[in-house]
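Below you'll find the structure, written out as structure tokens, and then a few comments.
Only one protein chain is missing from this complex, and each of the others stays in its spot.
For clarity, chains are labelled A and B in written order, and residue numbers in each chain start from 1.
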Amino acid sequence: MADLSSAAETQASRRRWLLLAPALFILVFAAAGPLLITLVYSFLTPGDYGGVEWQASWQAWFNVFMERDIFDDTLGWSDAHLSIFWRSVKLSLMTTVLCLFFGFPTAYFIATRPKKQRDLWMLLIIIPFWTNLLIRTFAVVELIRAEGTVNTLLIWLGIIDSPIHMLFTEFSILLGMVYVYLPLMVLPLYASMERLDFSLVEAGYDLYATRLKVLRRVILPLVKPGVIAGSILVFVPSLGAYVTPRVMGGGNQLMIGNLIELQFGQGRNWPLGAALSITLLAIVMVALMAYVRAAGNQEPHRV
Amino acid sequence: MATAISVRNLRKVYPGQPPVVALADASIDIKDNEFFTLLGPSGCGKTTLLRMIAGFEHPTAGSLTMHGENLLDLPPYKRPVNTVFQSYALFPHLTVAQNIGFGLEMLGKPKAEIRQTVDEMMALVKMTEMADRQTGQISGGQQQRVALARALAPKPRVLLLDEPLSALDFKLRKDMQLELKRLQKETGITFVFVTHDQEEALTMSDRIAVMSAGEIRQIGNPRQIYDQPAERFVADFIGDTNFLPAEVIDTKGQTVTIRLSSGKEIAARAAEGGSHKGKVTLAVRPEHANIGPEADGLLGGTLGEVVYFGTDTHYHVALEDGTGFVVRQQNRPDAAAQFSTGDRVGVHFAPGIGQVLKD
Partner (left out) sequence: MSKAFNISRQNGFTTIAITCFVLLYLPIVLLVVYSFNSGPSVAIWEGFSWRWYQSAWENDQVQEATVRSLVIALWASAISTTCAVLAALATTRTRKFKGQGAVFAMINQPLMVPEIVTAVALLIFFAMIKVSTGYTGLAYLIVAHSAFCIPFAYLPIRARLQGMDLSLEQAAADLYATPFKVFRRVTLPQLWPGILAGAMLAFVISLDDVVITEFVKSAGQDTLPTYMLGQLRRVVTPEVNAISTVLFGISVTFVIAFTVLGKIKN
């Protein structure tokens, strides 16, 4: 006898793909598809006024890390690009560490408030999260620029005579990124801490652990998934940051995002821009995969 | 009585490694105006069968008809059956009255008729005062009644009830059992009731199908199911039973003569469909046996624990052959305690009362 339920299943499957069609169409058209075209562009020759010549070339990929000396035509590492990559990775790691330093106690503080207060405290974290990134960056700029609040205050107090130069430095980019991405660290940390069973903490104290040992041996291992999630959530957008380094770095402290933009503006080297984009994407994907693996390893330990 | 629902070799297999057989070739005829119960432990396939009748699950093979009409071709909303869900599934965004009227509204009944039927239904389940309440504002028992009224309102020919009483506390459940039985009698609608509670099944049903591991093990009225269990699973699942090894020495129709391990012989009933030759298992209910002096008994043993239960006393006897046997005797004020732990005793039961099981 024929399987009566298979006809019903075929129908359900058709209905499912029909429902998915509009979303998938838009996502292919304006997200996934263009990425493939970008990949293709990275293997083409740059046009004279931007755009590309349809001529295959490895040049763009070569130029991501290497350069040929203008004078003696020798091969060498591209110092400019490497220093930008290094700055991006360095600043992103520092941002992640600083966000963790500030975010962990903050999330813990919220998670240990009485239940009714927690949502209110979290709202204070969520509001900046949903506030325009540009506005938040701009708010920090106002604070630290030469005629900004901090310098004006210090001069008025007589502590300094002339403004301290803070804007357009690596420090200002770091400050801006920590400020902007901090909520991304607190959200997953809080999510894992809220589920923390405090009878386990009690058990730790009962078994002679000090506060620091309870933190290190009980709390930290239990909220590790939150720490990993928060770190990735901060690291990934930091690495691809564009607005914050542009506004806080003022054009002389480039990060990868700004280097990419440069190729589509003054640089007029679209294939190089495309190759740099794909490189950034690859680094991010590796980070995300490391995260998935780490999260997967955590799974058996969860209750 | 005519057949309301006819289930023929219905089979449901869920794909997977290995495939899960939820229902293995089940066949049942449910009659008009019958209170029919599907009874079994969780995972036995009773809910799967019910959901197939409702149309939420599609069988892998088999046929399902209602008054001769093929149900399998109809989507749930075209089947003239209604369901009382285990979770009640009351629409939280609608009031009590709107919930009860939902089915009639979907059927496109005129407004006046809907209002009238809803009023009738609310009176039937005694919920008239609650008409405009939100479903979240009423108690569990009241939600139960609304769910019942909602399913009855379109006047289905068959009402399906999926463990509808399991979420209620003991007292409320007892009340609702009587209430359901009353409603079934008053409306004359066929009820197909799913439960894992054997007592519920015995008190409410006209007929019971006992299920296990996707198969129907026995169909019969409550008395048949309890007194004449066909096989070990049924005897064990419903009530308490003593199982005794025995040997058939003579067969006359449904009556067989068996020899017990003590060597004594006695007449017993044979379950239908069994071969009844050689070594068999005899099932004897604890309340059908008596305890007495060793010399008078069919089987001899040593009395173990004596447990007092108020209405009756349980005597745990260790028989000669090593098997345990429980005798349940009603306590009467005139009868003094005759035996105590460690005494040699005899167990006795009347000819024809034991049931020889199929397996």
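Miscellaneous remarks
Here is the rule we go by: contacts are C-beta pairs under 8 Å (C-beta built on N, C-alpha and C of every residue); 3 or more make two chains touch, one makes a residue touch a chain.
The model shown is predicted, which means the values in this text are computed figures rather than measured ones.
Contact with the omitted chain, checked across B:Pro154, B:Pro222, B:Gly300 or B:Gly354, is made by B:Pro154.
When the missing chain is restored to the complex, the residue among A:Trp61, A:Phe85 or A:Trp270 that touches it is A:Trp270.
The hidden chain makes contact, of the residues B:Gly55, B:Pro286 or B:Gly300, with B:Gly55.
For the chain missing from the display, the contacting residue among A:Met94, A:Leu143 or A:Ala191 is A:Leu143, taking the whole complex into account.
The chain not shown here touches subunit B at positions 54-56, 75-79, 81-83, 85-87, 89-93, 102-103, 106-107, 136, 150-151, 154.
Interface residues of subunit A with the unshown chain, by the touch rule above, are 12-13, 15-17, 19-20, 22-24, 26-35, 37-38, 41, 51, 101-103, 105-106, 108-110, 112, 119, 123-128, 130-136, 138-143, 147-149, 151-153, 179, 182, 198, 201-202, 205, 211-212, 215, 236-237, 239-240, 242-243, 246-247, 256-257, 260-261, 264, 270, 273-274, 277-278, 280-281, 284-285, 288.
Rule of thumb we're sticking to: only the chains that are shown with their structure count from here on.
With each centre defined as the average position of its C-alpha atoms, the distance from subunit A to subunit B rounds to 60 Å.
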